[in-house]
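A single protein chain has been omitted; all remaining protein chains appear in their positions.
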Amino acid sequence: MKFGVVVSEGPYTHQAADSAYLFVKAALEAGHEVPRVFFYHDGVNVATRLSVPPQDERNIQENWTALAKEHELDLVVCIAAAQRRGMLDENEAKRQGKDADNIADGFRISGLGQLIEMGIQTDRLVTFGD
Amino acid sequence: MTTKKFLYVNRKAPYGTIYALESLEVVLIGAAFEQDVSVAFLDDGVFQLTKGQDTGGIGVKNFSPTFRALGDYDVTKLYVERESLEERGLTEADLQEVTYEDEDDDWAEKPSIRIISRAEMADVMADQDVVLSF
Partner (left out) sequence: MSTLHTVNKSPFATQALLSCLNHCKDGDAVLMIEDGVYGGMAGSGLSEIVAEKGKSVALFVLSPDMTARGIDASRLIAGVEGTDYAGFVDLVAKHDRTQNWL
């Protein structure tokens, strides 16, 4: 079965990004497909590669990046939500005249249409948020 | 393309958090995909539709007029839960008017807001393919 997953709350403050990660892992282990994970609202902050959590804590972004690599997941960060919150990839930083970008490997920035498309193309949609 | 029944569930008040605004943005973008769209307002979500919102004093954009444009995007089913209104001391008269032009009825202007009971809201929810919550 195809599962679409939405993460709509930021990392560390809220458990949503952790719950979503464990859910996606379990879904993949059970033989389901997860064609896309969509990050919306403060969930876009999961994608920053600049976070430096203490050594003895999980690194939420690195966990997602590793999972994406292993299973070729499509991790999509909503562009409208990302721009509000200072999340930019290289192209977007250039286009907006900003001097830095911060999107980690394994994530890509795209439009809200990707969320709707995910709803159309998957069998189930699960949202983790606040 | 497959047509699915999409329900956007709004349970949060506007301005205190961004969920109401970013929910509306999804509804607007989603309209381009020509799915069967319904929008539900219950619990504090009913506050999103009140009339007379004026955000001049809080430095935040007033997005309530955007609801009135939904008809132009073929989003014509705005379900508002009666019990949620009553629990908050509101009536239909406290809500802004949202209408659409019905192309199947000689473009007659019709109300988009449909006040329904909690039981009817449960029926609407159980009738969907995709439920997105904000």
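We just call them A and B in the order they show up, numbering each chain from 1.
As a working rule, a residue touches a chain if its C-beta (ideal position, glycine included) is under 8 Å from a C-beta of that chain, and two chains touch if they have at least 3 such contacts.
Keep in mind it's a predicted model, so treat the numbers as computed, not measured.
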item	value
Chains on display which the left-out chain touches in the complete complex	A, B
Per the touch definition above, residue among B:A20, B:L42, B:V98 or B:I113 touching the missing chain	B:L42
Residue in contact with the excluded chain [from B:T50, B:T99 or B:S133]	B:S133
Touch list for chain B against the chain that is not drawn	9, 11, 42-43, 118, 121-122, 125-126, 128-131, 133-134
Absent chain, residues of chain A that touch it	1, 3, 8, 15-16, 19, 22-23, 25-27, 29-30, 32, 124-130
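Operating definition for what follows: only the chains that are shown with their structure count from here on.
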item	value
Euclidean distance of C-alpha centroids - chain A vs chain B, Å	27
Residue ranges of chain B touching chain A (in the complex, touch as defined)	1-2, 4, 6, 18-19, 22, 25-26, 29-30, 32-33, 35, 130-134
Complex interface listing, chain A residues touching chain B	6, 8, 40-41, 80-81, 111-113, 115-117, 119-120, 125, 127, 129
